[in-house]
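Beneath this line is the structure, given in C-alpha cells, with notes to follow.
A single protein chain has been removed from this complex, and every other one stays in its place.
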Amino acid sequence: MNRLKVGVIGSGRIGKVHIENISVRISSAEVVAVADPFLDAAKEFAEQFGIESVSADYKEIISNPEVDAVLICSPTDTHSQYITEAAEAGKHIFCEKPLDLSLEKIQNILTVVEKSGVKLMVGFNRRFDPNFSKVKQMVDKGEIGNPHILQITSYDPMPPPPEYVAVSGGMFLDMTIHDFDMARFVIGSEVREVYVKANVLIDPAIGEAGDVDTAVTTLFFENGAIGTIANSRQAVYGYDQRLEVFGSEGLINVTNNTPDNHTHYNKLGSHGSLPLNFFMDRYTESYKVEIEEFVNAVVNNSEIPATGKDGLMSVAIGLAAKRSASENRPVKLSEILL
Amino acid sequence: MNRLKVGVIGSGRIGKVHIENISVRISSAEVVAVADPFLDAAKEFAEQFGIESVSADYKEIISNPEVDAVLICSPTDTHSQYITEAAEAGKHIFCEKPLDLSLEKIQNILTVVEKSGVKLMVGFNRRFDPNFSKVKQMVDKGEIGNPHILQITSYDPMPPPPEYVAVSGGMFLDMTIHDFDMARFVIGSEVREVYVKANVLIDPAIGEAGDVDTAVTTLFFENGAIGTIANSRQAVYGYDQRLEVFGSEGLINVTNNTPDNHTHYNKLGSHGSLPLNFFMDRYTESYKVEIEEFVNAVVNNSEIPATGKDGLMSVAIGLAAKRSASENRPVKLSEILL
Amino acid sequence: MNRLKVGVIGSGRIGKVHIENISVRISSAEVVAVADPFLDAAKEFAEQFGIESVSADYKEIISNPEVDAVLICSPTDTHSQYITEAAEAGKHIFCEKPLDLSLEKIQNILTVVEKSGVKLMVGFNRRFDPNFSKVKQMVDKGEIGNPHILQITSYDPMPPPPEYVAVSGGMFLDMTIHDFDMARFVIGSEVREVYVKANVLIDPAIGEAGDVDTAVTTLFFENGAIGTIANSRQAVYGYDQRLEVFGSEGLINVTNNTPDNHTHYNKLGSHGSLPLNFFMDRYTESYKVEIEEFVNAVVNNSEIPATGKDGLMSVAIGLAAKRSASENRPVKLSEILL
Partner (left out) sequence: MNRLKVGVIGSGRIGKVHIENISVRISSAEVVAVADPFLDAAKEFAEQFGIESVSADYKEIISNPEVDAVLICSPTDTHSQYITEAAEAGKHIFCEKPLDLSLEKIQNILTVVEKSGVKLMVGFNRRFDPNFSKVKQMVDKGEIGNPHILQITSYDPMPPPPEYVAVSGGMFLDMTIHDFDMARFVIGSEVREVYVKANVLIDPAIGEAGDVDTAVTTLFFENGAIGTIANSRQAVYGYDQRLEVFGSEGLINVTNNTPDNHTHYNKLGSHGSLPLNFFMDRYTESYKVEIEEFVNAVVNNSEIPATGKDGLMSVAIGLAAKRSASENRPVKLSEILL
C-alpha cells in the first residue's frame, strides 16, 4: 500500500491534533479530506496543511473513493452511525472513545465491522503515552512477575460544566472509562467484578445532575489480580495521572509529567513544578503515537492495538461501576454483558 | 513528678527497643524493673543499662511500689489480664497492639482502665514516624483542605511463618490493623463501612491456614472521605510503606525510607536503593518518639496520643474487613461494634 | 508587519528543525525560500511544507525581495560572509552558533550589522529550554538572592568523529561554548577570568588531534560570583545536562529530561530511565521557542534574546579557556578581547 489516504470527520480540538500529526509527523499517511459542520474554521485549519477537500457533510468523506481510512472525531452520539456507514463503504476506521454508551449499539457496530472486514481502532490514546506504554511493556516482559495489585490515580484538574455532566453518561463512562481501559490493558486480563464507593465532595451541582465527583473503584480480574482506581473531578494542583503495578517479582510505577524539572530551595522548603495541567499537553506524545499505530496497522495489515472489543469492555465496566455505586454492592461483569 | 519510673513486662524484640530508648534517649524516665520468662537473657540485657530488678514474673512489676508506669510487651493473649491488673494497681499503662482480638475483652479493659483513672496508651508506633506524623500535621493544619481520598500502600517484605498466621487473627488483625489505625489517625474521622477484596496470590499455605495474603480494602468515613488500602504479605523489593491524602486544596504523600540516597547511572539505566527492609530499621525513630510521648503524657498529665478507643476501633475495623472479605459485601462498622 | 517571510540557508539537520517549526507551529511567520547545495534533498523536504522556492545558491535567498529574515544554518566558516551579505541586503538574521571562531571576524560582523540596522540573533537554543529558562526567570526574580556559585554539568553522549575535532575549534569552542553562554545568561554578569583544568581521558585520538575530552572550568564573574563547568565528551549513560545556581537566599537546580518517568523495583534495587540521549530530542522544545522568539523580536521590533554580543563573548571565553588549559593558569578575558 502507498501512503494511507485519510479522511477526518470532525475537526474540533481532537480532530485538529490528528490532522496535524498525520500531515507533519507521519510520512506513511496523509489527510486528503476533512468534514465538519463549522465549515469556515475547518477550511482555515485544513489549508495550513494543503488539504483541499473540505466539506460540511461527513458523507463526502465516506463516499470519497480516494479515502482509505476514516477518523471519527465527532460527538459520541454520531459514532454508531458513522462507523456503520464507513464500514459498509469499506473504509478502515479510527473512532474516538467511547464507541457509544449503549452496549447493544456497540455490539451492533462490532458485528457490522467484522462482516465488512475493515479495521476498527478505538481512541484510547493513553495506551500510547510513553509512561503507560513503558509499564505495559515491562509487565508483559515479566519484569514484575505475576501482577497482583494495580493502583491507578486519576484526578482531573477541574470538573466539566454541569450541562456536560448530564449528557456525558456520568463520570464512569466519561472519565473513568480511560482508567478502565488502562486497567485491562496493563493487567492483560478481563475484569470479573467491580465495586465502587463514590461521593459528591467537589460540587453539589454535580450530585444534583445525578452524577458523582469522587470515587474509589475496586476491580477484580479473571487472573486473580485486584485493582483500585482513585478518581476526583478536581485536583487543584493539576492533572494527576499516575499508575503502579505490584507483582510477585516487583513493582513498577509512573508519575506525572511536569513542564520543567526544577527544584528551588529556600528558607521555607524545597519547591518544584506542578503536573502538566491540560490533557492535550500531558498526552501530546500519545496522540501522535496512537495515530501512527493506527496507520501502521492498516498499512501493514497488522494487529490493531485498541480494538472494538476494548471499546466495548470499557463501557461495560463503566456500566457495572455505575450500578455498583448506586446499589453499594460488588457487581459482576456477567450481570452487565449481553 | 520526678523522673517517671517504668517497669517493662516482656523484653523480647520490642521490649528491648523501649528499654534502650528510655534508658539512653529519654531523660524524663528510667526503667527500674524488667520481667520476662527468659530470665537470663533479660538480665544480660538489663545490665547494660544498669537496671537491677529483673524477674521472671510479671507480678513483680505490677506489685513494685516504685513503678509508676508499666510497658506491656508480652504476647497478645496476655494483654487483657496484665492491663487489668496494672490498672487495678494504679499503674499507667503502655500496651503493644492489638489490645486483644476480642471486642468484648477490649471493652472490658477500657472499662477497668477508665474506673482506675490510669492512662492507657496503645503502641501504634507508626503515628510517630516522621513521615506519617508530618502528613497528620499537615492535614490537621488544613494544608490539603478537606480530605477526600486516602491511599495507603502497605506491603510486607515477607509473609510470617504459617504457624503464626493461624494464631495471629489473620492479615487484617495482625498487619492491616496498623493501616486501619493510620487511616483513622490521618483522616480524623471514624470509619463507617468497609469493603475488602482479598486473595491468596503469594502462598497457598496461607490460604490453607484460612487467611489471605493480598487485599484491597475500601474504607468509607463518617465525614464522606473514601480510603483505600493495598496490602500484600510479600514485596520482593522490601518493606513498602507509603501513604497519600488527596483533598479539596491539594495532596500530600510520603514514600519509603532508604538506607542511602545514591543514584547510579550506567548504560542500562539509573539505579537506586531499595526501601529499608526491616520494620525495626524503618520505624526506629517512631519507637523512640512513641515512648517519649507516652512518658510526656503521663508526666505532664496531658492527652494520650493513641488511646484505648484507638485500640478498640482498629480491631473493630479488622473484624469488619474479615467479614467483608468472606462475604464479598460492604460491611458497616455498626454491624461489628457491640 | 504581516507574517514574517523567512529564507533558510542550509537545510541540514538543524535547518530542517527550523523549517518545520516555522511552517507548522509559528503562525506569525512562514518559510518562503530554502537554499542548500544538496538541492534534491532540500526540495523534497521543502515540498512537505509547500515551500516552492528552493535553490542550491544561498544568494537567491539574500537577493529575494520577498524575504524579510534569513536563517543561517550553514557551516561555521560561511557565517561571517553570509551575515555580512544578508545585513547589507537589509535582512534580519538568525545565525547558528558560533558566529565565527575569530574574534576579529566577529567584531567585523557586529559592526556591519550595527550599521545596517538589522536584527541579529545567535542560536543559543538552550536559553529557551523550559528547564534553563525557568532557572533564568527565578534568578532574575531574585528567588535565590544574589547568585554566588553556579555549577554546570554538561556531558555529551559520545565524542565527535576525530576529523570533526580537528576543524571544530576544539571542545571549548564547539561544546563548552553553550555552557559559557548559559553561564553568562543565568548569572547576568560578564566573566572576568577563566581557569581550566583539562585532560584526555576518553580517547587518545582526541589528544592527538590537539584537543581535550574532559575538563573542569572555573569562571570568575564581574559581580563576584564563581562558576564551575564540568565537561566530558562521553557519558555512557546519555546526554547529561544539568545546572544549579546557589545564592544568598537559596538554590535552584534542574536535572535531565527522560523519555518516561517510570521506576521499577525488583530484588536488585530501584531502576529508572536514562536521560534523553540525543540533543535534538533533549532540546526539541528549545528549538521551537528559540525561533518563535526570533520571529517575535523582528515582528514586534523588540529586544533580541541572544545578541551578537552574546555570540562574541562566548567565543572569547572559549579562547580564554583554551589558553588557560594550555598554559595552566587563570586567564583574564581582558587578555583575549580586542
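Note that the chains take the letters A, B and C in the order they are written out, and that residue 1 is the start of every chain.
Definition applied: a residue touches a chain if its C-beta (ideal position, glycine included) is under 8 Å from a C-beta of that chain, and two chains touch if they have at least 3 such contacts.
Note that the structure is a prediction, hence the values are computed from the model and not measured.
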{"item": "Options B:236, B:252 or B:312, residue touching the unrepresented chain", "value": "B:252"}
{"item": "Sole contact to the chain not displayed, among B:64, B:131 or B:324", "value": "B:131"}
{"item": "Sole residue of B:146, B:266 or B:326 that reaches the chain not shown, by the stated touch rule", "value": "B:266"}
{"item": "Touching residues (missing chain, whole complex) on chain A", "value": "235-238, 265-267, 269-274"}
{"item": "Chain B, residues in touch with the chain not shown (by the definition above)", "value": "20, 24, 48, 50, 130-131, 134-135, 138, 143-144, 249-257, 259-267, 273"}
{"item": "Positions on chain C contacted by the hidden chain, ascending", "value": "145-146, 148-149, 151, 153, 155, 193, 195, 197-199, 201-202, 214-216, 218, 220, 224-228, 230, 232, 234-237, 240, 246, 248-251, 328-330"}
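The definition used in the following text is that only the chains that are shown with their structure count from here on.
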{"item": "Chain occupying the middle, per Cα centroid", "value": "A"}
{"item": "Whole-Å gap separating chain A and chain B, where each centre is the average of the chain's CA atoms", "value": "42"}
{"item": "Centroid distance [mean C-alpha coordinates] between chain C and chain A, Å", "value": "39"}
{"item": "Separation of chain B from chain C, taking each centre as the mean of its C-alpha atoms, in whole Å", "value": "58"}
{"item": "Residue list for chain A, restricted to those that touch at least two other chains", "value": "249-251"}
